[in-house]
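Every protein chain but one is kept in place in this view of the complex.
Note that the chains are named A and B in the order they appear, and that numbering of residues resets to 1 at the start of each chain.
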Amino acid sequence: MKRREFLKTVLDNSVWVILSIFLIFNAFYTPRFFTVLNLRNILIHSSILGIVVIGESLCLLSGHFDLSVESTLALAAVVGSLLVKNGMGIFTSILAMLLSGGMVGLVNGMLIRKVGLNAFVATLITYIGVRGTALGIVEGKTIWNLPPSFCFLGAGTIWLFPVQILLLIGLYGVFHLLLITTRFGRHVYLVGDNQLAARISGINVDRVVVSVFVLSGFLSAFAGLVMAGRLNSASPLFGTGMVFEAMSAAIIGGISLRGGVGSLPMALGGVLLLSSISNVLNLHAVSPYWIQTIRAIMILFAVVLDSLKRRLVRYEE
Amino acid sequence: MLLQLENVSKSFGEVRALENVSFVLNYHEIVGLVGGNGAGKSTLIKILAGVFPPDKGRIYLEGQEVVFRNPKEAHNHGIYTVHQKMEEILAPHHDVTANIFMGEEVTRPLFRSFIPFIKVLAKREMEKEAEEILSRVGIRIDSVRRPIVSYSGGQRQAVALARAIRKKPKILLLDEPTAALGVKEKFQVLRLIRRLGKEEGISIVIVSHNLEEVFEVVDRIVVLRNGQVVGECSPSQATKERVVQMIVGGE
Partner (left out) sequence: MRRVALVVGIVVLLGLLLVPLALGQEKKLVFGYSAPGLGDEGQWNIQKGFVDKCKELGIEVIVTDAQQSPEKQNNDIETLIARGVDAICAVPQDSAAISVAVQKCNEAGIPFFTIDRGVTAGTVVLTVKADNVKAGAIAGEVMLRLLQGKYNGIAKGKVLEIRGQPGQDVAEQRAQGFHQVLEKYPDIQIISLPGYWNTEEGFKITVDTLTAHPDLDGIYYHADLYIPGIVEGIKAVKGEFAKVGDPGHIFILGIDGNPAGLDQVEAKLADGVVVQPLRDYGALIVPIIVDYLEKGPEALPKPGTVLVEEGASWSPAMVVETAAGLEIWTNVFYVDYLGAGDPNLWGNKPRE
């Protein structure tokens, strides 16, 4: 019985266990891996994906897909950069880009709850449409050389710490607390676990789902702001393919695609693991052709562990 | 008299589900509604639960006439339903406490003195109350922190009942409460229902087609056939054969 408990604890924190093993292994076998500079690099690489993953996880926890995150990121980056380049104030521009993200989320939520579309279909529509809008606004152009104050969130430092790392930690903290200590957070989980039950118990499912998508939109837009600052530019092609990486990270972190199961810190573990893997591959400069395969194996591994864990807690008839 | 139905009728298109049904539920009473398929049991219980209104007839609760337009209004009058499928009412990956308090989570201000509008879940309080309810009605569950999937069918049904009890209902409507359970669990749940009726003082209406369990637990049996009340009896005075005869019809 005690072994079973131990096993369960290990499996409950599987991402962190894998991540630790990975870090320790590479500390010995990858030159310059275990240096403050490189660990800082990994956190920097994680920040943008990490912020997107918060939004994606909120949606997944409530039992919905959000494919539109990467398009929203690009739209926000383009909108904000265009405004700021045309002489708009920094805060107005940032506000406008966050609002554009929120709007995309609102449209997603409305399409799902009011029009009654499946989340996959609804966000597929915005995934295509929003990227198209971003392309249209700047006619495919890349905007670059943004004002330093606009880039502060992406490239600035506070004392020794890059702002984007502080943002990553702060946002995970805030949203984790939101999820586990508030009624709203509890309702997000309950809606994802059993939507019918949640509705019968008087939870306003519409409001929960729409809020979740709006939050996801805000977060993606925020990630767009960080990315624009990070790269001192904005392109409508920003974040291409990122939605799959975001889903991979969430799944590796143990967030169930069926909803209601998982936690944000674990998803963060998934993000850090993915970033560490690509960091190590870069440091070694190994053949680039295998990186996708390695990523797939990692996901498979995590999913197998997850189903193992579930078998441990399930009641045996 | 806690609840009284007077000449209630309900039809769905051509189908007459209930015809001039009158029905009484007393304080602290457990009543079993029995009848064959399509006899009108479910329709009657759904009218009581506020799922749909009757076409005709009146409902009196503690002497006052009431109209339920939706389940929420029935809840507000203290009438709760526990459905036969737990899948429909429990969140499988959440712990017992979360399920008992689903939709009615207790919160407390995060900082009592300043910004009192930021409220967080009062987890400790909810857990304590959940344990209290469970032990009061004699449901044995080893931890309120374990998820529903780790419990058996009977235990899950017990959690569903505990959730209804927390709301301090006047009337509990149980729709085939033991349909999905094994024999041993069935009797545990029946004992639980009996205790709820006698010790907690909740009036209960059970819909069931299992006469065995109805005889075990109820004070009074009401027999429905073709949307009409065709007979009433007390289990101590009637035999099962007599009730079966009433259900299928013919003297």
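Throughout what follows, a contact is a pair of C-beta atoms (placed from the backbone, for glycine too) under 8 Å apart; a residue touches a chain by one contact, two chains touch by 3 or more.
Because the structure is a prediction, the values reported are computed rather than measured.
Asks: Please work out which displayed chains the absent chain touches and list them by label.
Replies: By the stated touch criterion, the chain not on view contacts A.
Asks: Which is it among A:Asn13, A:Asn204 or A:Asn232 that touches the chain not included here?
Replies: A:Asn232
Asks: Can you work out which residue in A:His45, A:His64 or A:Arg295 touches the chain that's missing from view?
Replies: With A:His45, A:His64 or A:Arg295 as choices, the missing chain is touched by A:His45.
Asks: Which of these, A:Leu75, A:Ala119, A:Leu135 or A:Leu225, touches the one chain of the complex that we don't see?
Replies: Touching the chain that is not displayed is residue A:Leu135.
Asks: So which bits of subunit A touch the chain we can't see?
Replies: 31-32, 35, 37-38, 41, 44-45, 48, 128, 131-132, 135, 139-142, 144-145, 155, 162, 227, 230-233, 235-241, 278-279, 282-283, 285, 288-289, 291
The rule is short, and it goes like this: only the chains that are shown with their structure count from here on.
Asks: Return the distance between the CA-based centres of subunit A and subunit B, expressed in whole Å.
Replies: Chain centres of subunit A and subunit B, defined by C-alpha means, are spaced 43 Å apart.
Asks: State the interface residues of subunit B toward subunit A in the complex, per the touch definition above.
Replies: 71-72, 75, 87-94, 98, 102-105, 107, 110, 119-121, 146-147, 149-152
Asks: Mind pulling up the subunit A residues that touch subunit B in the complex?
Replies: 181-183, 186-187, 189-190, 193-194, 196-198, 200-203, 260-261, 310, 313-315, 317
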